[in-house]
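Right, I'll just put the structure down here and ask away after.
The complex is shown incomplete by one protein chain, all other protein chains being positioned as in the whole.
Now for chain A:
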Amino acid sequence: MAPSRQDREARQARERLRAYEARQQVHERQTTRRRRDNVIAVVGVVVIATLAALTQVYYFSGGPGKAVAKPSSSASATPSSTPSPSATGSNLGAPDPSLAAGRTWTGTLTLNKVALGIQLDGAKAPQAVSGFIRDVQDKYLIGKTCHRLAKSTGFGLIQCGSIDGQGGPDPAYHFGPIENAPADNVYPVGTIAMARASGDAYSNGHQFFIVFDKSSIPADSAGGTR
């Protein structure tokens, strides 16, 4: 018996309904997906912002301002709170190490009214000495503060040269590697050495320190010290 007109219409209605429901499901999935993507994006932004904030906090509290660990605190004691070891890296805004010409440089560095005679070893520390030479030549150093004085038993240094006067890093300037670090981690009286962030061999910048009491500074995960 041929299907009645009513049967045919009912079947067509069911098919239309199924197609409609299918489209609705696709639409709902897309809506859910869009919502989920938005949530993921927002969470991602929050995570990135948090990491950026933490990095900044780290840099200012553990960065060059605190670049020189005290003898009592070894970097390996707190591996979880330090960034991943970085013995390799890249330079930013640093002069070519050939500026130091592989030779010894002599000069003066005056802190307030105290004139210090200095000697720089462009053969043993070509990159850092080149950086220092340029900071002298373009007068970057003039007026920069010595924001940090550290003095305790077997430890004495003064740290200078930060761009903000507080020990903060110059975001447009960093370089590596660590050059001419003492094998026994002991810095003789009179040493001039680069400050850097813990665990990052390529975080040298404008800041340096002068040792006035023989100081022992432990090597960290970046290898060597300063």
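Here, a contact is a pair of C-beta atoms (placed from the backbone, for glycine too) under 8 Å apart; a residue touches a chain by one contact, two chains touch by 3 or more; residues count from 1.
Following the convention adopted for this analysis, contacts and distances are computed from a predicted model.
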Message: Can you work out the missing subunit's protein name as recorded in UniProt? Choose among "ABC transporter", "Variable major outer membrane lipoprotein", "ABC-type tungstate transport system, ATP-binding protein" or "GntR family transcriptional regulator".
response: "Variable major outer membrane lipoprotein"
Statement: chain A positions in touch with the non-displayed chain are 70, 105-121, 124-125, 128-129, 132-133, 135-137, 141-152, 155-156, 158, 160-161, 179-182, 187-194, 208, 210, 212, 226
